[in-house]
Each structure stands twice: as C-alpha cells, then as structure tokens.
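Every protein chain but one is kept in place in this view of the complex.
Letters A, B and C name the chains as they come in the text, with residue numbers starting at 1 for each one.
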Amino acid sequence: MTTTATAEKVRTSTRARTMRAIVKASAAPGVEIREVPVPAAGPGEVLLKVKRAGVCGTDLHIWNWDRWSQGRVRPPVTLGHEFVGEVVELGEGVDHVTPGELVSAESHVICHTCTACRNNLGHVCENTRILGVDLNGGFTEYVAIPAVNAWRVPPGVPLEVAAILEPTGNAVHTAFSGPLSGCNIGVTGCGPIGLFAIGIARAAGASRVIASDVSAYRLELARRMHADAVIDVSKENFVERVKEVTHGRGLDGVLEMSGNPQAMRDGLQSLRNGGRLSLLGLPTEPFDLDWNRLLIFKGVTLHGIVGRRMYETWDQLDQLLRSGRLDLRPSITHVMAMERFDEAVGLLREGRAGKIVLVPWGEAE
Amino acid sequence: MTTTATAEKVRTSTRARTMRAIVKASAAPGVEIREVPVPAAGPGEVLLKVKRAGVCGTDLHIWNWDRWSQGRVRPPVTLGHEFVGEVVELGEGVDHVTPGELVSAESHVICHTCTACRNNLGHVCENTRILGVDLNGGFTEYVAIPAVNAWRVPPGVPLEVAAILEPTGNAVHTAFSGPLSGCNIGVTGCGPIGLFAIGIARAAGASRVIASDVSAYRLELARRMHADAVIDVSKENFVERVKEVTHGRGLDGVLEMSGNPQAMRDGLQSLRNGGRLSLLGLPTEPFDLDWNRLLIFKGVTLHGIVGRRMYETWDQLDQLLRSGRLDLRPSITHVMAMERFDEAVGLLREGRAGKIVLVPWGEAE
Amino acid sequence: MTTTATAEKVRTSTRARTMRAIVKASAAPGVEIREVPVPAAGPGEVLLKVKRAGVCGTDLHIWNWDRWSQGRVRPPVTLGHEFVGEVVELGEGVDHVTPGELVSAESHVICHTCTACRNNLGHVCENTRILGVDLNGGFTEYVAIPAVNAWRVPPGVPLEVAAILEPTGNAVHTAFSGPLSGCNIGVTGCGPIGLFAIGIARAAGASRVIASDVSAYRLELARRMHADAVIDVSKENFVERVKEVTHGRGLDGVLEMSGNPQAMRDGLQSLRNGGRLSLLGLPTEPFDLDWNRLLIFKGVTLHGIVGRRMYETWDQLDQLLRSGRLDLRPSITHVMAMERFDEAVGLLREGRAGKIVLVPWGEAE
Partner (left out) sequence: MTTTATAEKVRTSTRARTMRAIVKASAAPGVEIREVPVPAAGPGEVLLKVKRAGVCGTDLHIWNWDRWSQGRVRPPVTLGHEFVGEVVELGEGVDHVTPGELVSAESHVICHTCTACRNNLGHVCENTRILGVDLNGGFTEYVAIPAVNAWRVPPGVPLEVAAILEPTGNAVHTAFSGPLSGCNIGVTGCGPIGLFAIGIARAAGASRVIASDVSAYRLELARRMHADAVIDVSKENFVERVKEVTHGRGLDGVLEMSGNPQAMRDGLQSLRNGGRLSLLGLPTEPFDLDWNRLLIFKGVTLHGIVGRRMYETWDQLDQLLRSGRLDLRPSITHVMAMERFDEAVGLLREGRAGKIVLVPWGEAE
C-alpha cells in the first residue's frame, strides 16, 4: 500500500509448507478439512498466523450451497472472513505493522480506483473480492491479506472478541449511519450483529436501546448486552410497546438486522417523523411497502448498509473498545476447535448459538 | 409569530364583505363557485389579495373525491394551496411584511412545538393543517394566512411564477436533499414538479440532468426546461440509456416524481453505488422491491420527501430565482380565469397541460 | 405561536398586582431589589410562576456594568435568563402547554423571519432579544415568555437542574456541533458550562473526556462530573498530557469554554488532523493564531457557537436527561434565596462557586 521502493521480506519463523484448512472444495453442500499450501506475503501484503476466527451466517449459506453461493463462490476456496491473527511476515513495501503484532482483518479487498472507491465508498467497491468467499480466508492456520486490511487490535481486547471485529464493524457501520447520541434506537433482530448493535448503540450514547426478536434465546442475549427493553414480537406488538417505552415519542432510528418484512414495516411505523432506518438485514426475497404512509409522509431516510466504511468504521469501533464501554463477550456463546466447524454450522442452523468463535489447529483454547 | 405586545390593525382598502371562491362544498365529486365571507387577519396573520394561483394534482384528487380526500377533507372548504397575493392587512404582532408587498404562501400551517417541529422538521409536523385542504385556501379573492407563512416574492419574478413557488419548493426540497453540484441527476416523471426539478437541478450545478416520462407532451416540456437528455420509457430502456448518456458512471442521484414502481426500480438500478434516491412521487398502492440488489448491496440512501423545509427550501428557491439561472416559465402551459377551474381539472386529467395558473376574479390576465 | 383564531385566557389563580424583582435599575454597577408589576400573558405567551433561577456570568457583567452591558442593556430591566417556572396563565392561541405544567425557558426571543431564522438558525437571529437582558427576565416571581420558548421539564428532573437547562443547552449545542460517539473530547475551561459539557459528552457516548482549567476548585468539580482525566494547566502541559492520555492519537474534538487564547491554541494543537474545535468561550479581546500550523495544515473545522439550536438542542438535552445518564447536580454548588443575589455575584467573582441557583420569594428552598 506504500510506495517505498524497497522493503525486505521479514521471515520470523520457520513454517511448514502445508496446513489444515476448512475448504469449500466442490460445488455441493458441505465443506472439507484439507491440507493446503501455506501462502506467502506478496507485495503490499502481510501473512498472519490465525489465532481465532468467527463463524458467520454467510458461512452457513456457503456450506448449504444455496443459490447465492452457487452464483458467487468458485471452489476450491478456504472459508472464513472473520479472524484475528499474529503478523508473521511482511510483504514488500509494508511498514505500518510489525511481526508479532495482533491484527484483525477487514475482509473486503477493494480496487481503490472505481467510482465508489474514489468517493471513499470502498465498502461498495464495484470490484470487491471477499476473503473467505472470493479469496482464501481465515479458517486455517495462515492467511495472507493486503496490509491495508490489517487493523491492529486495541490493547486489552480478548482474542475471542478480536476475532469478530469484522462483523461488529457491520453493526458499527449500521449504527453510525445516523445520529445515536441521545436517541431512542430500535434494533430489530438479535442475531450476532443485532447483539453487537445493542452494545454499540449504548456505548455510543443512545438514550434508550429497544431490541426485538422472536427467539427467547436471542432476547436473553439482548438483555445481557444491556438492551433497555426487549420485545418478543412473537407475543407482543412492536409498535405499541415502542410507544409505551418511549412515552409516545417513537424511535429516532432503527437498525434493521433481521431481513424480515414485518420487522421493517414495524420499524418504519415506530419511527418518529424525520427518523432514519438503516437496513443491514438481507430479506430472502422482495417484499412490498406502503411507501406513502411509512416513508414519504414521515420524511424518513433509509440507508442501505453493507460491509464497513473503510476505515472510519474500524476507527470508530477501535475507539468504542478503548472506551471500555463496549463489552461484546455476552454475544459470544461458543468457543470451539476449528475442526468442529460442522458442529458450529449445526448450532447456527438450529438457532442455538449467538456468536461462535473457532480456535485453529495448534492454538490453545 | 412575533411577541410584540401591540400592533395596530392596518386596513389599506375598503373591501366588500363577500367574495367568490372555488369551494369543495359537499362530500361528493366536483366543486362549487360560491359567495363566501372575506376573512380578516387574526393575530399573527396577514390578509392577502390573491393575484394568481396554481392548480395541483391534489386539487384534482379533491375534485374527484377519491379515498384520500374522503379521509382528509371536511367540506365546505375553499380550495387552492398554491398562490401569490398582495398583503392588504396585518394582524396583531406582524411587522416583517408591509401592505402592498407581494408574497407567496407556504401552505403548511404547523404547530411549532411537536417533536418534529422542535427538530426543525416542520415539513413533517404532526399537526400540520394545509391551506386549501384543511383550512380555506387561495382559489378566491382574499385569504388570511399566518404571517410566518408569507414569503416575499423576489424582484423580477413574474406573477405566474410567483404563484407556484409552493410546488416548486417541493422540487427544491427533493433536489436539495442530497448533493447536486457536479452530479448526474435523474428526474423520473415530468409532471410539473418534475419539470421544476429539471430546471432546479441545472441551476443548482448538476452536471447532467436526465429526465424520463411516458408522455411525449411532457418530454417536450422537459426539453424546454433544458434537460440534458430525455428518455421516453414507453419506447426506450431507462437503465441502458442512462448508462450510455453517463458513459457508464450511472446517476449520482434520482429525483423520483412519478410514484411509478418501475420508475423507482429503474432509478435505483441506474444509481451508482452509494447514490441517493429522493422520493416525492406518491405511489397509488404498495409495491415491492428487490431490497438486496437495488438498495442494500449498493449502499443507497433513500429519502422520503414531503412538503418544503420550513424555510430553508424557500430561501434556496429565492436564491435560485435571484441568480437568474432558473426560469420556470416553460413549465406553465396555461393561464386562465379562475372560474374556468373545471376546465383546468379536465386538462390535467387528460394530461394535456404542464402547470396551470389561475387568475382570480377582478385580476387582469 | 399557533394560528388558532380563538383561545380564552385562562387564569388559574388570583395574583397580587406587584412582585419583587432583581432589577438593573440604572446605568451604573449593581442591581436593586424592586417592587414591579406582575405581567400578563399576551397573545402567544405564557405566564410562569418562577420556581428556580440560575445565575450566569452574563449577570455578573451586567452587575459590573462593563462595556458590553453599557452597549446593550437599557435599564430598567429585570434580570435572569435561566429559570424554570410553573405555567399559570395562557395567552391567546396557546395550546401546547397547560396550567400547572413545569417549563424551562429558552431565553432567546427571535423574529422567525430574518435570513438566519428562515434557515433554521434561530440561535443567530438578527433580531434576537434576550430575556433578562433586553426583556424582563426571571429573577422575580412571575415572568411572561413566548409560549414557543417554554420547554416542558422532563419527568424526574430536580427543580435546581430544571432551572439551568438554558446554559446546559449552550453546552449541548457546543458538544453536538460535531461528532461525539467514540470520540476523545477535550473540554477547556471548567466553569459551569464546561462542567455541563463534561457530563454531556460522556452521556452522549464520547470515549474519553479530558477537562482542563487553572482552578483546583473547578477541576475537583470536573472530577465529580466524571471527566476521564483532568489537567491543571497551571502546572501541567496540556498538549503533552493529552498525548499521553490518548496514547498519541490526540483529540477528535475540543469544546472551548474558557475564552482563553492559550487554551484555544493548546486545543487546536492537541486536535488530531481533521478534528473540530467548537468555540463557545468568549475571549476578552482579539488574539492571534498561527493559522497555518494550527488550522490549515491540520484541516481543522472551527465552529463559532452561541445560544442553543432552536429547538434541536432542547430536544437533545431532554433525551439525555431522560436517559438517566446525565446528572448535572455535581455542578450546582449553591442554592440560595434570590434576595441574596449580591452574595451570589460575589461568589462567582471570587471563583468560589460552580453553578448557583436562586430560590424566588415565596418558594421553599
């Protein structure tokens, strides 16, 4: 990423030639644990020894080999786009990190020169390649990433948390896409990113954070993340409960994390006039909206959110973590060996987990 | 609106006790021309002698007594929410205008103290009453309005144009809800507000303004408003033509003025990543959207727009008019006597008009 | 502020014809306690029975009859621009508050129609008249104010705190004029508004709040407001200490509350590149700046701050108070009878007080 003409390759250890990896090996459901070559750090890259990695819903989609995966993924590829590692080798021209440092990875590898990139919208770069999806990722022992994608882990952050800064960044991006300080914030959907968003909104100064879901298990996690109120929408009316909790004001902002049509409609209806809804959750299919009543007459602003602002989001998250006011640990329900990946997939599929963090081969749990 | 304790009522002329007005007289289609009392200026109000008034699609809805009208309008009420008049009387506490001045009216009468108003979002005031809809309007000879709603017409603006600053403000609000300078701006729908938006975007520094409609008549008006390109979506593919005209970049912003689902989908698809779509056109019913593809993955921002920012929008419009770079006259296709209102409604219904301006009884055409 | 044509004057109690007041009686130092007429609520006004009032540095300036006062104040005038009262009478057209409600007063009475007001910049209205400076204020038993200037006190807020929402609003305005969530915020100057700003920045989600002053007394109050670090600039180097506390990052924002040239220079120097400094403190005279080094090469944004955004600031403060995360009580060091105003002035002059709140005649302390 720098233009320094010369930089010597620093090799800090003698490494094996191959390593184990969780690989999407073929165009079919499932994954394989395979022996793959250990990569090297090319120009502008760093090589990381993976310490921990997070499992994401996207991994589940790829495991399932659903339609989206079929259109996007080109096997074989090593999965894993959420991970933290120790820098073990610097490619040519890299000087802002040093071997031994712990870094978490931004998973989007961008082109820096498309119209989006030129407008500081790298998160919607037209040529994005994603680690663990389009490029080999972190469900393995070593991974090479562009040095600019390496974010030094702030001091005091536990390894498990450092592993999941990427998805936490999704939540930061969503939350910070509108005002937070002093606001009533709704979080619809309490999967891992929704859970992170609860903690983030609180740490960032929201007055009240109101979380909703249909799962008692996830709502309990929302409580542990210190939501000011939780709404079980399988039993309670969201709009009425929000009115009650906010003493009639409604929500200043909604962070939509579920992709559920009704959650979005309820969120819009509960917004005060002029509020904003930030939309990260992916609906499984198109759905309709009463545009006039829910959006136009209310003067609502709606933000489509993907990825992380590169790298404001990371800096914001870094600062929240340093403040000591954001504790992500309650959202992590399982830490397990990486070779138990299939088991992790099962837990997610059954809704019996918050965030799951994997420990690679050779790393102590 | 001021707190001056004393202010004498200034009567500048001897007026008749009654006047003619276009009145929604009963809960049924049509209007009546009636003799009604001449109002007086209450505290904080001004009385205007109407000089010109614009006909709006909303007037057509009320004429038709459609479902929206049935739920909102309480006859009898004098219609007309777009008008310019001469100040002829000042209510108590009014001192920022003087009799003889020409003023155009903001039609939203707001409460100033609801949550929206307290956040400078008066355009979505929870207690809005609209002149010509909820309160007596300007399709008559005299009308009393809150003094704060009176905007002095900038010098040199023709009466016909001064009559339609309110709907032009809708277009300004829509256009100015995102970046314009140096931007490729699409305007989907070339009814009067779309036509205004073309002129506004150009005067405000857009690089290219691309307008679309299905009507050859309206597209011709779009050309006269100096659109850089027009697209007849009954014959041409919007997305492809935009790509061509913008040399592959796409649109930085879309001003959606049609309420048409396909126009909105095309607009979103033609946006560059990170662009914005501002939504003023009212769909006739809910419709669906491929949220993932059109909004979320593109990182789009969508603004629901209603009314005018009170009063930034008016100040922006005032400045555009003073610059001499905004000429609204090509959008005005008819100027006719107010008593020919039914004829004006017919022209609008048949799509044979741009903006129609009415001349009240006793005013020279 | 509304246009309701009719509203009956509601008189909720039988009141005396005169009352005691702290009056700037003549063009000379000092004030007088005088018997003055009880005002009535004019159209669009409310009459308040004063419950508590805050003493401000401005009151000290007026007491001293300094150059600013000589140019601005026209005796006789009742002082007091920070106060809370009970609504006891509604003027014509007022319906958003009801007798018996507790309201705190915005002190700026604005014209609503100058260029600033028309751009939602009422805090810099060109025709501002200030309660207690240009118009009779709240250091007395009853005061009439424009109804729109009355802000309902959120539930649970102690009277002493409700009295000082106006100056707290200055701090909210300053703090909210740039990003706060996750930011390192410096507060230079720990007079009352600086103290409020500390609490506000924390409640609004700042990561670290670093406060500075030269007075050990005020720094102790800063600690009680939960500043993350305090710097005694009579003994310590501001720039070095900030560097240390922020681990080299510097400040994302500075809230300048002292008017001291060195504080401003230090604040600018401690800003990270691209940071912002919001300037509320009033320097006693012009001073110079190394513009290139401190502002231009750093890409700094500087905000001149006066008054409160009308009324976003009040809404933000209201929400912070409702969150329970903002406790202003440690900043209030004295609550005393209003007739001891001269004593309060003495305490402020000698720097032996934080905020002083006065209790009017007839109100229980």
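Convention: contacts are C-beta pairs under 8 Å (C-beta built on N, C-alpha and C of every residue); 3 or more make two chains touch, one makes a residue touch a chain.
Keep in mind that what you see is a predicted model, and the values were worked out from it rather than measured.
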item	value
Contact partner of the left-out chain, one of B:73, B:271, B:320 or B:338	B:320
Contacting the left-out chain in the complete assembly, out of C:32, C:66, C:126 or C:236	C:126
Selected from C:29, C:299, C:324 or C:362 as touching the chain missing from the view	C:299
Touch with the omitted chain, as defined above, among A:109, A:198 or A:242	A:109
Touching residues (missing chain, whole complex) on subunit C	115-116, 119, 121, 123-126, 249, 272-274, 279-280, 282-283, 286-292, 295-306
Residue numbers in subunit B that touch the chain omitted from display	176, 180-184, 203-208, 316-317, 319-320, 322-323, 325
Touching residues (missing chain, whole complex) on subunit A	1-3, 5, 42-45, 92-93, 96, 109, 111-113, 115, 118-120, 146-148, 309, 311-312, 314-315
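Basically, only the chains that are shown with their structure count from here on.
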item	value
Separation of mean Cα positions, subunit B and subunit A [Å, integer]	43
Multi-chain contact residues (two or more partners), subunit C	none
